[in-house]
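For this view, one protein chain was removed and the others were kept in their places.
== subunit A ==
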Amino acid sequence: MSEKSADDGRRVVVTGLGAVSSLGLGARDLLSGIRAGRSGIGPIEQFDGAGFERTRAGEVRGFRPESHLTGTDPERWGRSGQFAAAAARMAVADAAADPAALSAGRTASCFGTTNGESQVLERLTAQWVAGGLSAVDPELAARADAGRIAQAVSAELDLGGEAVTVGTACAASNYAIGYGYDLIRTGEADAALCGGADASNRATHAGFHRLGALAEDVPRPFDEDRDGIVTAEGGAALLLEPLDAALARGARIYAEVLGYGMTCDARHMTNPDASSIAECIRRAHRNAGIKPGDVDYICAHGTGTRANDSTETAAVREVFTDRVPPISSIKSMLGHTMGAAAGFGALVCCAALAEGFLPPSATLRRLDPALGPDLDCVPGQARSARPRVAQNHGFAFGGNNAITIFGEFRA
């Protein structure tokens, strides 16, 4: 399957999953929601939804950071950083990894985000509107940097390695995972917590609202009647380790990271581009040492906008020609978690490979015939299957595309 040689460096595996999501806290709750095709979407609670015509979002309910963070004071961090740190703490616990060993080694923290600490920025703006710029709270302003998301993870787990936040919008988690994979492969890092986080906020909701990109009810990726995204939030984390270290400590291995690819459309800031996405898929395959025929499942970017789903499907057809593997969108359940989206996709891919299922496009009613024939979008609920290679899509404003590839690990 994978034709990688020893020259490609150390093999890298995923041994821990952590999630702070609208479908539950912890990877188990998230995954049981995904498998059942449940929806995490409800009324907006994180900001005042008054005046908006679209008032639903995929928000994390009942998240008490103090219940999850043990290594750092939650008050120091914004909601995005809290999501990332909590998800990372969960991933370490899920991996049954020794926190002291992670702390003693060179463990990196690589997290993606679209809007950084957006709720902090929103509160600062509210202070400006209410009392002028001289009224902004300096303590709050000190929590505004997006880079604090990865740093919250490092502080929570007392990590000494690089703490880098990737700001490539809604594809950011895939960049973070790909980078963390390379750090371990080459020996730059001994382990890496990778993923992404974003918080539900007013400006993002308003921006997509104004673009006419928000669904009235729920997102329906690949559906004939799909009418847009639902804004959402959450944090996803994966613990990446060298294969030899994972085997040596007898770790459960969810999946192997096989590789990743990146391209930039360089055409338009908000419209996706099929040929650039197709090239991104080819690059990811090349980097992973696989052929299109090896791919058993595609976790789509699948936002549920008319443009994304048709462009993404066209790109997939360009590469896979006669046989398109099953392709589904977990955004049908979570909504669009922005910078965390590709992290959730990666998490679900790893679980699908380890536990033998295909995640569903839960809200799909009538497959859009314009997307072409023989398209399996796994409607409704998860399906039992034995995928061996999963391909995880992440595309973003700015034409930023990144795709990660995961493979089944057999001892």
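To be clear about the criterion, contacts are C-beta pairs under 8 Å (C-beta built on N, C-alpha and C of every residue); 3 or more make two chains touch, one makes a residue touch a chain; residues count from 1.
Just so it is clear, contacts and distances are computed from a predicted model.
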Name of the absent chain as recorded in UniProt (options "Beta-ketoacyl synthase-like N-terminal domain-containing protein", "Response regulatory domain-containing protein", "Cytochrome c oxidase subunit 3" or "ABC transporter ATP-binding protein"): "Beta-ketoacyl synthase-like N-terminal domain-containing protein"
Residue of A:Gly116, A:Pro325 or A:Gly407 touching the missing chain in the full complex: A:Gly116
Chain not shown: contacting residue from A:Thr263, A:Ser332 or A:Asn392: A:Thr263
Residue, one of A:Ala163, A:Ala199 or A:Ala351, that touches the chain absent here: A:Ala163
Subunit A residues touching the omitted chain (full complex): 50-53, 72-73, 76, 103-106, 109, 113-116, 121-122, 124-126, 128-129, 133-134, 136-138, 141-142, 144-148, 150-151, 154-155, 158-169, 175, 179, 182-183, 186-188, 190, 202-203, 205-207, 209-211, 261-270, 276, 279, 283, 287, 396-400
